[in-house]
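Here the complex is missing a single protein chain, while all its other protein chains stay put.
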Amino acid sequence: MLLARFLGPRVWILIAALLLAAVLVPMANLYLSPSHPLHVPSYMVPLLGKYVCYALLALALDLVWGYVGILSLGHGAFFALGGYAMGMYLMRQIGARGVYGNPELPDFMVFLNWKELPWYWYGFDQFWFAAIMVMLVPGLLGFVFGYFAFRSRVTGVYLSIITQAMTYALLLAFFRNDMGFGGNNGLTDFKDILGFPIQADSTRAGLFAASCIALAIAVLIVGWITRSKLGKLMVAVRDAESRTRFIGWRPEYVKLFAFTVSAVMAGIAGALYVPQVGIINPGEFAPVNSIEIVVWAAVGGRGTLLGPVIGALLVNYGKTYFTAVAPEFWLFFLGGLFVFVTLLLPRGIIGTIDYGWETWRSRRRASREEKGESDDGEGQPLASPAE
Amino acid sequence: MAEADVTNRKPQDEVQALFEPQGVREEQTPRTDAEGHGERRPAAAPASPESAPPQAEAALAPIEEPVVSPHPYATKLREQRLAKEASGHARRDTLLYLDGVNKSFDGFKAINKLSLVVARGEMRAIIGPNGAGKTTMMDIITGKTRPDSGEVFFNGDVDLTHHDEAAIASMGIGRKFQKPTVFESHTVEDNIRLSLAGPRSVLEALFHRKDQAERDRIDAILETTRLTEKRKLLAASLSHGQKQWLEIGMLLAQDPELLLVDEPVAGMTDAETEETARLLREIARTRSVVVVEHDMSFVRELGVKVTCLHEGSVLAEGPLDQVSADPKVIEVYLGR
Partner (left out) sequence: MTPSIRWLLAALTFLFSAISVAPVHAQESDPAATIQKFGGKQSYDETEAVISELAATGDARVARALRALREGDLYWRESDEAVFIAERNGDNYDLLDPLTGEPAGSEPRGDMSKVRVKNSIRNAVTTALGSLTLRAENPAQRMRAAETLFSEADPEMIEPLDAAIEAESNADVLIRMQEARAAAVLASDRPAPEKAEAAQVLANRGDRESLTMLNRFANSTEDQAARTAAIAAIAAIENNIAFWNQAQNIWYGLSLGSVLLLAAIGLAITFGVMGVINMAHGEMVMLGAYTTFVVQEFIRTSAPGLFEWSLLIALPLAFLVSGTVGLVMERGLIRFLYGRPLETLLATFGVSLILQQAVRTIFGPSNREVGNPDWMSGAFDIGLMSVTWNRLWIIIFALAVFAALLIVLNKTPLGLQMRAVTQNRSMASAMGIRTPWVDAMTFALGSGIAGIAGVALSQVDNVSPNLGQGYIIDSFMVVVFGGVGNLWGTLVGAMSLGILNKFLEPYAGAVLGKIVVLVLIILFIQKRPRGLFAQKGRFVDA
């Protein structure tokens, strides 16, 4: 249908692959015997799930960076906030099974001699409430932060630096015990989610499938946004902000919309991530994490739908591989990747492929300069990785 | 038409002069005006109503309005209102009205008591050496820069100093930059589509659907700007001159009442320059246009009234031949 032409075949292949993975990986894990060559070992399911969450996070960043030109160095904060919201739900699910056996208070509160649950923990025993908070808290932070920043026309590196300061401030805040989020240790020792034991293979398979589906939906939504007139406006804001202003648009609202949507997506990614890794702690707020997200999107190709997903999968697979084989070389590799991508591959993998394809096609068109055959644009060619 | 305004304005002008804040009025220097059409105002301004009540009374007399209350505050409010109304009459028929505008950056006076009136449907060329304040004037009109003092009115009574760029653009003032700025990663068609007049809300843009009326508008604008052939191309691949036209096309798509065009022919070939002059004249049939340009042959080709700016204020105004014969203009351009 119309949407099919709209997004181009590659995006549909990606979505189909995600949905297929959502079915096949759990089946290969649960129903194939361990000796079977296609068996997916149990440790690998949450690992893959983690990658998918990262891909979702990278896609969220790509929406603001690739399409609107806002380089956020604080997206880790939205991810972590979503994760904390989910973590709080999971903590409440532990109930009396904690070390101290307090039915009401999480262990760390008992340990700190707290007598009652802080008000902001109310409601987190309900999944629906937590689910709303997963989106509301990062979305609200993104909205408020973005409202002030964009309204006062803070742009470029200044914006990047204050987003970094934002996540740094949250990092410091969440390290404090009296914040009521478990301080240094964060939230962990989860028991079950929606009544399913969190360690069980089947639950993990379910979480993996949920992550894949969430990513597929996110790709669709981002695709829809970026292919709409608003998406064109976003790119226009990225390339020539003052021009949009002088034809009557308010770029601050365009940015605010993208930033808020992106924050919500990052929050969802965090919420899916936490039950799969079993812990959320303040380390997720570290500025380094947020910058790493940027490199995922950069490697894959910002300003594309496929790029950030592929970049996140590749880089994180690389990270797993390196930290197992030669941990001390991982940072060398990552650092080198930053330099390599910015210097030699500024469009990223997908962007470079698109660009090559685009130039080849226009050359071909120029060579047979006959009737202007109408072309159906697929994949957004990134004319200039403008900044 | 502009002449007619001036004669109409005279009586109210005096009333207005009485109620304007003292400072602004006194700063007003009588403008040198080759054609002799500018506003001639009393050189020494009367004092404000408070300090000279009898005069104020006398001036108020012809306007029939009961004095509501002798309370000084009420009287003051009424006077202010009347003054506002009076000055409104003065500029009611103008499209763009700048009076006594000042703007300085770190002590450098970029705009110095600038007064300028553009009538509806008028095309005006603005010339002046570098640093004369042409671009700053455009910035002030379009809301990018806020003046330190002075009045900037659009359409008679819209105070532009209270609005930002987007709001001013939506009111119907389009601006073309010195350096062509188009959305390079969009096609020519999309560039025009984004500029089309219409709602400017984010959600509308998200749920926007293309329709036939929109397509027709785009076709018409592409036709006017001679870009129909290029509609599917990325704007980045256009030549410099084509980008200038595309930008003018984007302004047209906004359907503005007033176009501010900054150096439209810089870097163009002669043929392109000629074509641009034709394009602007065509546009000026239905809208007001203010063109800032260095290229004298282009200005001659436009054949419109010329205003020469120097050091932030108007040096001379009139037909090109007259302005270019003005000894002061020659001095400014050729050095002293």
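Residue numbering begins at 1 within each chain, and the chains themselves are lettered A and B in the order written.
Criterion: a residue touches a chain if its C-beta (ideal position, glycine included) is under 8 Å from a C-beta of that chain, and two chains touch if they have at least 3 such contacts.
Keep in mind that this is a model prediction, so the values were computed, not measured.
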The one residue from A:F111, A:F129, A:F175 or A:W224 touching the chain left out of view is A:F175
Contacting the left-out chain: of A:V110, A:I162 or A:I353, that is A:I162
The one of A:P9, A:G101 or A:G335 in touch with the missing chain is A:G335
Omitted-chain footprint on subunit A covers residues 71, 148-149, 151-154, 156-158, 160-162, 164-166, 168-169, 172-173, 175-176, 287-288, 291, 294-295, 298, 328, 331-332, 334-339, 341-343, 346, 385, 387
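In this text, only the chains that are shown with their structure count from here on.
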Rounded to the nearest Å, the gap between Cα centres of subunit A and subunit B is 47
Subunit B residues touching subunit A in their complex are 142, 144, 164-166, 169-170, 174-175, 177, 181-186, 190, 193-195, 197, 200-202, 205-208, 229, 232, 234, 236-237, 250-251, 253-254
In their shared complex, subunit B is touched by residues of subunit A numbered 225, 228-230, 232-233, 235-236, 239-240, 242-250, 253-254, 257, 362, 372, 374-375, 380-384, 386
